[in-house]
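Only one protein chain is missing; all other protein chains are in place.
Just so it is clear, A and B label the chains in written order, and each chain counts residues from 1 on its own.
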Amino acid sequence: MAVLVESHPTLTEAQRALGSDGTYLGGGTLVMRDVNAGTVQGRILRSSDPALRQIRASLDSVEIGAGVTMAMILAERDLAHLHPVARAVGGPQIRVMATVGGNLFAAHPYGDLTTALLALGARIVTAGGAQRPIEDFLRDRERAGLVAAVQAPRPREPRAFGFLKVSRVKPKGVSVLSIAAHLPRDGGRLRGVRIAFGAMGPTPLRAQAAERILEGATLEPGVIARAAAAAAEGLDPPTDALASAWYRREVAGVHLRRLLERMT
Amino acid sequence: MSATDQPMIDFRKQYFADERDDNLNEIGKPTRRQDITGHVTGRSPFYDDHLFEGLLHMRCARSPHHAARIRRIDTAAAERMPGVVRVLTGRDVPRNLNTLLSLLDFGIDDEPLLSTDRVRYRGEPVAAVIATSEARARDAVAAIRVEWEPLPHVLDVEEAVKPGAPVVLDIYPTNKFAYHGRYDHQKLRFGDVEAAFRQADMVIEGRYQMSPIEQAPMETCGAIAAPEQNGRYVCHTSTQALFFSLATAAKTLETPSSRLHFIGGTVGGGFGGKVDSIHEPLAVLGAMLTGRPVKFMWDREEEMQVGAPRGAERWYLKDGVMRDGRIVARSFTGYFDSGAYTRLSSYAIIKGVGHLPGPYTIPNVSADVYCVYTNRTPATAMRGFGITGVDFAIEAHMDKVAEAVGMNPIELRILNAYRDGDMKAHRRIAKNCALIECCQVVAEKAGVKLSPAMLAAASTRDGGGERARLPTHTATDEKGRVQGFQASSYAKKGARPPAPPGAPALPHAPAARPAQPGAAQPAPAAAPPSVPPSAPTAPRAGAMRFSSLSGFRRR
Partner (left out) sequence: MALHRGRGFAAINYPIGMNLGGDPSQALIHSNPDGKFTVALSAIDLGQGMKSVTRQIAAETLGVPVEDVYVDTADSDTGPHDMGSFASRGTHRMGNAVIMAAREARSVMLEAAAEELEVDAADLVTDGRGNIHVRGAPGRSITTMAASQAAQFKQGRTIAGRGIFLIPLSDVDPDTGEMTPVSTFAHAAMLVEVEVDDETGEVTVTDMKSAYEVGRALNPRLVEQQLRGGAWMGMSHAAWETTEPYYPQRDHGPVDFNTYLMPGPGDLAPHHISILERPAEDGPYGGKGPGEMCANPVLPAVVNAIYDAVGVRIDELPATPEKVLRGLQAQGGARPKKRL
């Protein structure tokens, strides 16, 4: 079957034209590979909608267009907290192409940025303008439709957000696992803790057992140790070419502890 | 000197200076490579840079099973798909059975280009689509319907050699290659290891596993073939073995080699993975049958999972050691995981056995090394072929020996190192040795203090004499004797397998193609014992032999 590329001026039109047989192409780092392998065929839809490539920051939140690339994030001062995350995605050639929207749909072991967005409690804005929490989106992302933008709170202080990626190949390797932690503090106590793990399940997942231990606590060694011990609870790590489920589960707490220690 | 102070490279010209004339005009000069400008500017032409009008693309349909019988291959739907020019199966291959080393007169033909009746590893090709684009070829491959009957499979070398294990290749019923028509393994016997183990102060054993490894060239394997003038075919190829590939194509296509014009020479990395000559015969066959240029090239996934890796190896080592660190006996049991076919593993084992027991003079050495068939991707050559795996085993083991005798690991090597004039286990005198000097240089660089005796040791001194003697007694045995294999390395159990019924005559095929015994009717499953199997008297059409003598006979 041939590949037919359609370009649509707005995302809404692209969504309308998508149907059940179309494939939307963002930056192309994932879809083009499938096109080349013949596993994606038929209609490929693109959109030149300029809104997709906008970044709008306010004091406490930021809206990032789905077509914003990792390289654009790295060039944006208001997204400083996401720079370590964007830099962890591929090499320079990938980063100038890979988009926020694509990352939201990336299958394991990709999706490091999505892990960070999950920890931040982002909201996903779909083509029609509807908004939903990122957890809901990840639960059925195959049916979610096209994403227009992501809204994410901005951490109030640099140490409130941390990201760590474990890979076998430096600097460009894919994730054995990644961890993002959002630890807002209120009078020394952690309030609204969110911890997300990447490559530890079919999509990025929250480590809710660790979150419960940290919530309302102070970031001290005993608390960190207990959170680390509970890190893998509720996660569903896969076995793949990079690491076994056993290994991922075994070191999840070690790496969470190291990340939390960095954030004290 | 700390690590950071040390030069990244230095030449220790003082060693062996009297054996060299360092005043030559060109030799020893750091001359810039002839091809480097082309390489770094992206201008060097590789095989895939050759453009042909009307180029067709070939892709294979492959087995999803580790082992299965093929009940039926239905290519009808694929053939009707847009852009599909032709679909090849094993019946289109004039001589659909080969073993690479038949060119060196070694081994029995065991591997089809496209399997017709049975598959022995996941990824084994059973059909090849030729289409106007790669995408169309992919689509048509997906439309090929194969009825499989999955068979029991075996993936572990030691499981495979157990009685009752699934048989991978019927010609090797115990899943082991037959060496010299005599044994199911290659033997090395030098002295009497068992007697020496009894006299040793301690015996140290170990088990080591070398992993299968991908050669990982930047350029994936492939070939483009096209009709040339005068009934010839040109083939641009990534091969790292030009006449190996040419002769393999000539043999399997039953075509005189003079009709093949192979061009290669600049290759985007080989590391051993471009010897197997998989692509050239099929690309040329495609060009013959379509009259058009045909490219057959692996994608990265095929390169990694279908392309032959460096095979896995399992080694058992046993050392008899004296308290002062002298190793008096060393025995090896090795299993090469050849995968489903022989390719080059049988050869690597002989190379490896000639290398044992490593760079040490040990008076009693024994090895049993098996080339084992399993239901995995066939293994092939890679940098250090036959040596890398066992060197890992030997040197990891040496570390254990050093610890057991409480010796500095570098001194243990120097103490046991081979020297000029020593008798080696393959019964040739060592010369041109330099292991001791390498150890001394590294010790100096790393600040490891060696004893005066170890510092004074030299490869050119204290070898030979007693150490040059052959063992007074060598323990030999008949373990692993095989029956039914001929000593001649081209031994076949019975006649040459018949060509598949209806094997086509290729366009421009030589008129005087020799008759193929048995081609008219399949040989009966069990011939009456009174009738000797017909000798392969017919010349091997198109095949060549490149060794200087009939290979690997008994002396």
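Annotations for the structure displayed:
As a working rule, a residue touches a chain if its C-beta (ideal position, glycine included) is under 8 Å from a C-beta of that chain, and two chains touch if they have at least 3 such contacts.
Since the structure is predicted, the reported quantities are computational estimates derived from the model, not experimental observations.
In terms of the touch definition stated at the top, the absent chain reaches A, B within the entire complex. Interface note: of B:213, B:278, B:327 or B:454, the residue touching the hidden chain in the full complex is B:213. Between the chain not shown and the residues B:43, B:69, B:323 or B:383, the one that touches is B:383. Among B:115, B:174, B:240 or B:290, only B:240 touches the chain left out of the display. From the set B:272, B:363, B:378 or B:421, the residue in touch with the chain omitted from the display is B:272, counting the whole complex. Contact between subunit A and the absent chain runs through residues 109, 166, 168-174, 239-244, 246-247, 250-251, 254-255, 258.
Rule of thumb we're sticking to: only the chains that are shown with their structure count from here on.
Measuring from the averaged C-alpha position of subunit A to that of subunit B gives a distance of 45 Å. Every residue of subunit A that touches subunit B in the complex is listed here, in rising order: 1-3, 37-38, 41. Of all the residues in subunit B, the ones that touch subunit A in their complex are 135, 138-139, 142, 299, 301.
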